[in-house]
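Moving on, here comes chain A:
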Amino acid sequence: MQALLEVSLAIERNEFVSIVGPSGCGKSTLLRLIAGLIGPSSGKVTIDGSAIDGPRRDVGVVFQAPTLLPWANVLDNVLFPLKILHRLAPDSPAKGRELLRLVGLSDFERKMPSELSGGMQQRTSICRALITDPDILLMDEPFGALDALTREEMSLELLRIWQEQPKTIFFVTHSVPEAVLLADRVCVMTARPGRIIEIIDVPLPRPRSYEQESLQEFQNCAKRIRQHIFGDAAASARTGAA
Partner candidate 1 sequence: MAAAVLVAGLGFSTSVMALDEVNFQWSWIPTGFYAPISAGMAMGFYEDEGIDLTVSTGRGSGDAVKKVAGGGSPIGDGDISAVMSARAEEGAPVKCLMHEHNHSPHSLFILKSSGISHFKDLEGKTLATTPGNSHRNYFPIAARMAGLDPDTVSWTVVDATAMPSLLINKRVDGVPYFTSNASFVEPQAKAIGDELVIIPFADYGFDIYSYCIYARDDVIEEQSDMLQRFLKATVRSFVWARDNPEEAARLHKERWPDTKYEDNLAGWVDLSGNMFGKDKSKDWTGHYDMAKVQKTYDVLVESRGLNPDFDVTEVIHDSLLPQM
Partner candidate 2 sequence: MLPLLAVLILGVAWEGAVLVFEIPVYMFPALSVIWSEFLTNVGLVAGHTVATLGTVMGGFALSIAISVPLAVLIASSPLMANAIYPLLVLTQSVPKVALAPILVVVLGAGEVPRLVVTFLVAFFPLVTSLATGLLTTPADLIELGRSYKATWWQELVRIRFPSSVPFMFNGLKLAITFAVVGATVGEFVAADKGLGYQIMAATAFFNTPAAFGALVILSLLGIVLFQAVVIIEKVFFSWSTPMEADLQ
């Protein structure tokens, strides 16, 4: 079965791109293509002009579930990619601790994953993705399993990290406000077969905050996305309700 049809998307260095779309639109497939976890049946994905033929060192992935190793503590989980890549250096633990400090987990490096809340687990997994200093960060609905409050908190935290360590972020979500708030551009997809309907520029100034949700620019972007996904009438009803 064909999951994706004629998808064409160019992403700039250090750009933040969100992908929104209904379930089954192939946004996760697109992410896995870029991650090199699967190969395209036709066409190609390139990074800096070279085709992706497998997982790359300059790409980090954050999955929807934190997927932490239950037998390793927080710091060891963060250092896990370096171990696999044989890049564990004497200063690696310090670097891991610095990342944990960045996400507010300084006091938790010796804790086991089962002792952490869902949000803390996902923070750990973000640190793990960042430990290799990737140029590109692929995030597959990373906050999808978190409660609404934690979710807002985490997205702002992600923006702060992105500010401190600029990199290209490819952010898959099914939350429209989240997509708009975070991204420079929002890529809207529809289902069966999956394709990109429109790429919307978000003209909001940075730094962003959830207060910007009330701005007209924000509303316009959100409405346009919803129109693509749900159709015109449904979109205005939803906007009205919000």
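Selection rule, in plain terms: all candidates are chains of the complex that A comes from, given by their letters.
One rule holds for everything that comes next: a residue touches a chain if its C-beta (ideal position, glycine included) is under 8 Å from a C-beta of that chain, and two chains touch if they have at least 3 such contacts; residues count from 1.
If you're wondering where the values come from, they're calculated on a predicted model, not measured in any experiment.
Participant: All of 1 or 2 sit in the same complex as chain A; which one actually touches it?
Facilitator: 2
Participant: What residues of chain A sit close enough to touch candidate 2 in their complex?
Facilitator: Answer in residue numbers: 35-37, 54-55, 57, 59, 61, 63, 65, 67, 69-72, 80-81, 83-85, 112, 114, 132.
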